[in-house]
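For reference, the structure is listed below as structure tokens.
Heads up, one of the protein chains got dropped from this complex, but the rest are sitting where they should.
Let's look at chain A:
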Amino acid sequence: MRLINRHPGRVLALVLAALPFLAALVAYSVSSEIRLAANPQDRLLPSLTKIAETAGRLFTEGDRRTGAILLWHDTGASLRRLALGVGIAALVSLVAGIGIGLLPHVRKTFSGFVAVVSMVPPLAVLPILFIVFGLGEVSKVVLIVVGITPVMIRDLAGRTMEIPREMIVKAETLGASSRVIASRVVLPQVMPRLIQCIRLALGPAWLFLIAAEAIASEVGLGYRIFLVRRYLAMDVILTYVIWITALAFVMDWLLRLLARRAFPWTGAGL
């Protein structure tokens, strides 16, 4: 039998899925063990128990000076920036995407511009953003928006233009105005793609968020990681990295759930 036709059974599938995770964990523990055996004070690869201890402390114990639990403050600040940035980007790209996809005049005006702007590396304009918007919250949100919006606009405009011409013409013969076609034919069909877009954009959004926080901030997940880096506090950094990964994973899962619940027609017929 050919390899392409061989499928793992249920149990084997689970084992296979768990395998890379276990392998990474084992590889880390072994390396950590080796380093710690040579030098018990080694900070580079803290043992798993040490990380668990640190994690427990970070999640529950307050700061010695203020009493506030920093990890939750960092999480709150970062998530607020992320939500603002992604939310604004989603709104802008939805309006612009449908406009470019549906209206020939808007398309002629903006599609070239968006194509060029999407080639600008966002991190290269970060200094400009800091200068223009200051070192506060605005510049971080704007970096996320600038970073992910152009790609999302292009994707949503493309999706809008993919809507079969027949369907638009059919709506016209039912007497629909441009507005009705946009709101009742195009928008509902673009929404699932928007969710898809957001899921894909969350990766870059986190990247831009952490980059902006690392450079200038007083609170935030990225800020903390780059702060404790100076003390080589790998246990704190790893806790934060795992936490960020978990957050991103949960967001992705929630968006997937939302897409399935809110747009039952996309899965219909399968």
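Following the convention adopted for this analysis, contacts are C-beta pairs under 8 Å (C-beta built on N, C-alpha and C of every residue); 3 or more make two chains touch, one makes a residue touch a chain; residues count from 1.
In the analysis below, contacts and distances are computed from a predicted model.
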Missing chain's UniProt protein name, "Pimeloyl-ACP methyl ester carboxylesterase", "Cytochrome P450", "Lauroyl acyltransferase" or "Phenylacetic acid degradation protein"?
"Lauroyl acyltransferase"
Residue among A:Ala176, A:Leu200 or A:Ala216 that touches the chain left out of view:
A:Ala176
For the chain not shown, which residue from A:Leu44, A:Val95, A:Val132 or A:Met167 touches it across the whole complex?
A:Met167
What does the interface between chain A and the hidden chain look like in terms of residue numbers?
164, 166-167, 169-177, 179-180, 183-185, 188-189, 263-265, 268-270
